[in-house]
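Structure first, then comments.
Moving on, here comes chain A:
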Amino acid sequence: MKLKFLGIAGLALLAACSNTDSSATGAGGAGAGSGNIRPGSQEDLVANVGDRVFFDYDRSNVRADQRPVLQRQAEWMGRYPEVRVQVQGHADERGTREYNIALSARRATATREFLIAQGVKGSRVSSIAYGKERPAALCDAEQCWSQNRRAVTVITGGASGIGAATARRFLEIALEEGLELFFVNLVRLAQEKLQAYIGERPFVSVALTDFDEGRCLAAWPDREVYRG
Partner candidate 1 sequence: MPATFGPPSSLVMRAPTARPNPSGAPRQGGGSPTGTAALTQGEIRGLADQVAECWNVDAGMLGLQEITVELRVQLDGQGNVRNVVPAGNMPNDPRVRSVFESARRALLSPSCNPLKVPADKLQTVMASTFRFSPRGLVR
Partner candidate 2 sequence: MTTRRSLLLGAAGAVTVSGLAGAPDAAFAQGAVIDITRARTNPIPIAIPDFAGAGDGQRYGRDIARVVQDNLRNSGLFRPVARQAFIQTPEAAAQTPRFQDWRVIGAQALATGRADLQGGNLRVEFRLWDVLPENQLQGTAFTAPIGNWRRIAHLISDVIYERLLGEKGYFDTRVVYIAESGPRDRRLRRLAIMDQDGENNAFLTDGREAALTPRFHPSADRVAFMSYQNRQQPRVVLFDLNTRNQQVLGNFPGMTLSPRFSPDGRSVVLSATRGGDANIFVVDLASRRERQLTSGGGLDVSPCYSPDGTQIVFNSDRGGDQQLYVMDANGGGAKRISFGRGRYATPVWSPRGDLIAFTRFGGGGFAIGVMRPDGSGERILSEGWQMEAPTFAPNGRVLMFYRETRATDARGGGYSAKLVSIDIAGFNERPIPTPTDATDPTWSPLLS
């Protein structure tokens, strides 16, 4: 969907699409403390689904009482098909470093395989093992050890539930439905103001950004044209 305006050359000032620092999410961010949890985010997973399952000492099989959590995770991932996750396996400190890494890997694998058996595509689930190196609870008793024998599901991509394809489609629809003139005027006005300010005519685009990841999902005009 290239437009005549793509002929504009100049500095590739990639506005919101250049923002890779997730700390710049600012007001648009995680909404912690605001009581406003974005669906399809890590907070949503933690608060409404359950992000972790627990294991018995020295065991790596998914316990029967833990299966409901994973079933809910699988169903949740079905609702947000853009989301990709990593299952992180852990062990408690009552053991040695190398073996516990292998044991925690087995826990992560068992959890991942359970999710796949529930219908989640394997390419959406990676796994990693941390052994006993990242305890969640630090006391020297079973109440902490049991919390550390865990597999935690962590979002690694697509947290907003909106991916690049969806965002581009959204922009296409918006342009077709009459926003094109609005966007063109917005971009032109911004370019004029910025040129007066910095002395050069920059490239300006309107972008749809996933603030959790700090990632630009789609932009108009398509910044790909100006790369290089």
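Per the selection procedure, all candidates are chains of the complex that A comes from, given by their letters.
Before moving on, here are some points about what is shown:
Here, a residue touches a chain if its C-beta (ideal position, glycine included) is under 8 Å from a C-beta of that chain, and two chains touch if they have at least 3 such contacts; residues count from 1.
All values reported here derive from a predicted model rather than from experimental measurement.
Contact annotation for this complex: of the listed candidates 1 or 2, chain A touches only 2. Across the complex, chain A meets candidate 2 through its residues 58, 60, 93-99, 101-103, 105-106, 109-110, 127-129, 133-136, 138-140.
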